[in-house]
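For this depiction, one protein chain was excluded, whereas all remaining protein chains were kept in their positions.
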Amino acid sequence: MATIEKHSPATPSGAHHYLNHGKGLWSWLTTLDHKRIGVMYLFTVLTFFLVGGLLAIAIRIELFTPGRTIMDADTYNRVFTLHGAIMVFLVIIPAIPASLGNFILPMMLGAKDVAFPRLNLASYYIYITGAVVALTSLLFGGVDTGWTFYTPYSATAGIGVVYVLCGAFIAGFSSILTGLNFIVTIHKLRAEGQHWDRLPLFCWALYATSIIQVLATPVLAITLILLVFERLTHIGIFDASLGGDPILFQHFFWFYSHPAVYIMILPAMGVISEVIPVFSRKPIFGYKAIAWSSFGIALLAFLVWGHHLFVSGQSELANFIFSLLTIFVAVPTGIKVFSWVATLYKGSIHFKVPMLYALGFLELFTIGGLTGVFLAIVSINVHLTDTYFVIAHFHYVMVGGALMAFTGGIHYWYPKITGRLYDEASGVWAFIFVIVGFNLTFFPQFIVGAQGMPRRYWNYLPEFTTLNQLSTLGSFLLLAGFVWTAFYLWRGLKHGPLAGDNPWNSLTLEWQTPSPPPHDNFAIDPIVTDWPYAYRAENEK
Amino acid sequence: MFISNVHASGFQSSAVETSATLPLQGTQIAAQWDQLYLFLVGLSAFFFVLVVGGMIYLAFRYRKSHSPRATYITHHHGLEALWTAIPTVLLVGIFIWGWSVYTKMIQAPGDAMEVRVVARKWNWQFQYSDGRVTLGELFVPVDKPVKLIMSSEDVIHSMFIPNFRLKQDVVPGMYTTIWFEPTITGKHQIFCTEYCGTGHSEMLAKVIVLTDEQWKTWWMGKKISATIPFAGIGGIAMPQVQASASGGAVKLSGLALEGKALFQTKTCTTCHSDDGSPKIGPSLKGVFGHKVELADGTSVQADENYLRESIENPTAKIVKGFQPIMPTFKGMMSETEMNAVISYIKSLK
Amino acid sequence: MNQNETSNKKPDQKTAGATNGPAGSSNETDGHGHHHIVPDGVALKVFGGLICLTVTTVVTSHLDLGVLNFPLAMFIATIKALLVVMFFMALKYDTKENTVIFASAFVFVAIFFGLVAPDIFFRGDVYVKKGQALIREVSGAGSTIPKGWISTPELVAKGKTIYATQCSTCHGVEGKGDGAAAAALNPKPRNFTQDAGWKVGRKPSQVYATLKTGIPGSAAMPVFGSLSQADRWALVHFVRSLAAGAPEDTNEDLAKIGIDPANEVAEKVAPSISVEMAMERMTEAPAKLVAMSGSNLEEGTSAGAKLYRSSCFSCHGQQGSGGIRVKNLGVKPASWVVTRALNETDAMASQDKFNKAVILGVPGSLMPGMAQFSATDLRDIYQFLKTGK
Partner (left out) sequence: MANQPVTSAGHHHAHHFKSADHEFSAAKQGMWVFLVTEVLMIGGLFVAYAIFRGLYPDMFSAAHKFLNVKLGLTNTIILLTSSLTMLMGVSSAQRGDQKRSLKFLAVTFLCAIGFLVVKYIEYSHKFHDGLLPGANFTNTDPLLMHPKTPLFFSLYFMMTGIHAFHVIVGMGLIAWIMKRTAKGEFSPGYYTPVELVGFYWHFVDLVWIYLFPLLYLVG
């Protein structure tokens, strides 16, 4: 009866695997191996996460006191715009699908690679190009329109905004190609015997995410094209004086951007659905319900974007429709959260770091989800929107949800990716810093937001000082937690003990091959004969 | 470096007491709004305890050392149906309650006093039915419905009055409206909550709710003697913007400093720059005391009278190369404000 | 669904020897199904169909089926699209999966339009004041007077009343270009009583065009596109009647502005309401529109009346009754100010209050300070307002 403590003997270091398959930078830069592309995405995403995080710290320091603390209004506006744009377009959208998804999905399906390996590499280079083009805007005076680029302000902003728009346009294609690749991979390359009801929930989540990526991102592409033309040649489609409608831009923008927040959260839910059963040593509760609610969320994602326009001058009828549709998003999300908690019942819980992050995810995502219900109700939204309440809500859902699951996922698949184990003790401590720091940073923002502090304010009323200072204090703890995590994960690369094929004794296919996995993932094409969560062998008396 | 600022501004405990979580209830609807809000807070607290408390309990109760072997459970249709139906019913109930509050928030009574609001980059202008125009201060009578008809001159702004729980974007090229019936006299803080550029966080204004007789005196055009206190947040003014990053850090004296703020709020910055950069109107840096060449070829010494005349009757003397489109600011500025602006222009060496 | 898999094989037991896996693995599509080659005959038939449908859609578009035109064109286009997708792209012979994928794209485009429409086409609560929609009220009045371009006494009379409300603030009461707001304008508004100086021309069509498109370059002459077509013709004739010797139109002049004099088809443009007009309607105080009749102006022979008429009348109206809309030039998109009746204000309380109000102007309003009056002038005007003589 295998428990997690006993490590199966590590693969001899001399073994042939994807890391030493080709030598030198060129073999990495021109690789078609989904695992290497996943690792390249991982390092790029983490670098941008560091940049975005430092910008966030700069914002928190500035808001330590009302008035000018370290920068003035123009710089502050550029900093929060860059923080928003980097975190949304370059970190949190590709984070789980492109890095962990690229690495793990083919292995979970028992396939040798994604359907279109060259397209996969092209998607990485398109992502890098988009990022570089977006960041060249800094040479042209930067962008201070906020990551939402609302017209007419963005249509009259400096030339820098055109670079960010083109950058986001290009990066959007990387997201489309990843989505396309995953859909065809899941359709065509599943292992033999892996019917739809034997697909791990991480694959279901990535499948739903890919559908959103493929259906929503093109509308962002056309929106950005129209905005660039509006900015450069004044075609008047979003300009009231020429007959256009600034609110139409908000419709176009949010038709993509709301499904985009589900591109961020669905893979995170997939990771949690993988981690909790493994560390409870029992099947996931309500597998079908969770799989179908991924699709429920993916469909509802396209029906609810209007709740971003409740106070923007939208008609009363539209407010009614969008508010009614938005409250129903809470139902499939609720099903998932209740199912995860129910999985713990009568389990055998191992408090390893991935499990800690999963439990942390549940705590933060529950707060994020519940405050989402506040914002779904029109009358409550009127007072709370565009205040720090909304900032707290979406950080709870995005950082508390997606990035906690991303960190948990990195820890969960760290042995498979690197073949080594990270230091468990420092992992637990770092988690405590992260969870305490996060709550201290963002919970005060709910209160200060309800009291009426607007968002994107460089200078605020002195009444809000204390809560802002608490929040800044918390952000330092959060920074410490993440930096410490990066440190011990980096140290683990060299000094971590060898992990062996399946340190967590998971049943999904990626753990049934050596780690780090060989170039073609599996020596022999695996045949799936059972459900990936059938932890029954070790449970029967 | 930020430590010094902390001492400078200090941890002021806010003079005016604000309730723990919500701003003042400035209207009846704000009270009804708070009821729904507090109900939602309670409901969320309950579900938080249920989910996260349950999670912690289960994780602790079934920890590995305490239950080495898990039980093989895959699903339970009854339970799953329950936690789908109950949230749906609760949500629809909340939606209906929320919508009923919303309909009250948007349907203005027929006899509401209409005030025309123009939002522009970084100030609010209110125009009453008799043509009177005030900048940054909206005077309204207490216990009487007021309807604001708003439009923007440049980008999207947003009128947010926390004490009335009201927010509505102000969009160029179309009209949006909000209405309220204030029940508490005093100054209520107005914020701009749609990002609109550098001065977004300084684009503040105040709803000044007057008692009936104060309102009559004001409507007849007289000054109100009594000083009107702040109701709820906004009591302590935001720290004044020191020299902006671009301008030199010139130490401005009292009147000129006040003039600098007025230069912003009276929208001079819309057409005139104070740092020499070209805008719609001539830059006012280094104008005072020098010769100014006029459109009709003559030139004149720029002294106080020239500045005053250009403010009150701008088309009298047009600077060479500029359009005669400056509107008259006569009546828009009191005497002291005029002096403050002129002394600020004089300080622009 | 409780897995009743009884096989005790370890879940992913690697079956020995299944190196490349049997050919017909479950998730591969049905062998050669998708290798369908479209025979040339079918291709040509489909192509023929497409060409015929194209011709039909062009022909039917020229028939005026009213509201049916659009759905019919879309129906034909959809048939053509289906032909291309089903046969040219061989979706008919393809797997059901691909059909579902491609169809889902159109479903989400429909969702996008379906949920934007409730906002875009149902806005307008602002325009609906106490149930009566402003826009509809104006558009209903789009009546056209046949042969509007030929002057008739009724048109001139109608033009006079419109002139009083719309034009007198700048062009002055008698059209001399000396209105109250003219003080702030450079170049000065046109003086209609003279023949010279008309930038666009005095022919009816030219005045009509000026009213419609304004004079580019002059900051003050706004576009009166919001006036209904009949009002514009009335104004044209009133303005031309202010001075003799106005040249008449030729047919080419009329054609230039899109009017065919032969068949009396007046230019049909659905009147749209300009932002100004809507704003003016809403913020208009219950002002009495003063019907200005020239007659009682001449009778007031006293000095006060003459002074009042020359510099106060255009804003303060008939003997200080007010109600005149004055355009506040300082605000964009322009706001209109309605003057209050003088006796309601405290300026009339006493002579020196009146003097102070006239000399220094009224803070917060658009009343300019008029320092040019002597004390006697002020006394005369005050008497005229008080006594009407």
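Here are some notes:
Which chain is which? They are A, B and C, in the order written, and residues in each are numbered from 1.
Rule of thumb we're sticking to: contacts are C-beta pairs under 8 Å (C-beta built on N, C-alpha and C of every residue); 3 or more make two chains touch, one makes a residue touch a chain.
Computed from a predicted structure; not experimentally measured.
Considering the complete complex, the chain that is not shown touches A, C.
Set against the missing chain, the residues A:His17, A:His234 or A:Arg536 yield one that touches it, A:His234.
Check A:Ser174, A:Thr209, A:Thr223 or A:Asn468 against the missing chain and you find that the one touching it is A:Thr223. Set against the missing chain, the residues A:Ile183, A:Ile349, A:Leu421 or A:Leu477 yield one that touches it, A:Ile183.
For subunit A, the residues touching the chain absent from view are 32, 106, 111-113, 115-119, 176, 179-181, 183-184, 187-189, 214-219, 221-223, 225-226, 229-230, 233-237, 239, 242-245, 248, 252, 520. Subunit C meets the missing chain through residues 20-21, 23, 25, 28-29, 31-32, 34-35, 37-40, 43-44, 47, 50-51, 54, 57-58, 61, 69-70, 73-74, 76-77, 80-81, 84-85, 88-89, 94-95, 97-98, 101-102, 104-106, 108-109, 112-113, 116-117, 120-121, 212-213, 225, 256-258, 267, 269-270, 272, 274.
We adopt the following convention: only the chains that are shown with their structure count from here on.
The mean-CA centres of subunit B and subunit C are about 31 angstrom from one another, to the nearest whole unit. One inter-chain figure worth recording: subunit A and subunit B are separated by 34 Å, centre to centre, where each centre is the mean of the chain's CA atoms.
Multi-chain contact residues, meaning those touching two or more other chains, occur in subunit C at positions 1, 3, 123, 125.
Shown for subunit A are the residues that touch two or more other chains, namely 245, 247, 287-288, 313, 316.
Residues 1, 3, 5, 7, 9-16, 18-22, 25-28, 97, 101, 104-105, 108, 111-112, 115-116, 118-125 of subunit C touch subunit A in their complex. By the touch rule above, subunit A contacts subunit C in their complex via residues 110, 183, 187-190, 192-195, 197, 215, 219, 245, 247-248, 251, 255, 287-288, 302-303, 305-306, 309, 313-318, 321-322, 507, 509, 512, 522-532, 534, 537.
Residues 1-2, 5-6, 9, 11-12, 14, 16, 18, 20-23, 33, 36-37, 40, 44, 47-48, 51-52, 54-56, 58-59, 62-64, 67-76, 79-80, 83-84, 87-88, 91-92, 94-95, 98-99, 101-102, 105-106, 154-156, 158, 160, 162, 165-169, 171-174, 176, 189, 191-202, 233-236, 238-242, 244-245 of subunit B touch subunit A in their complex.
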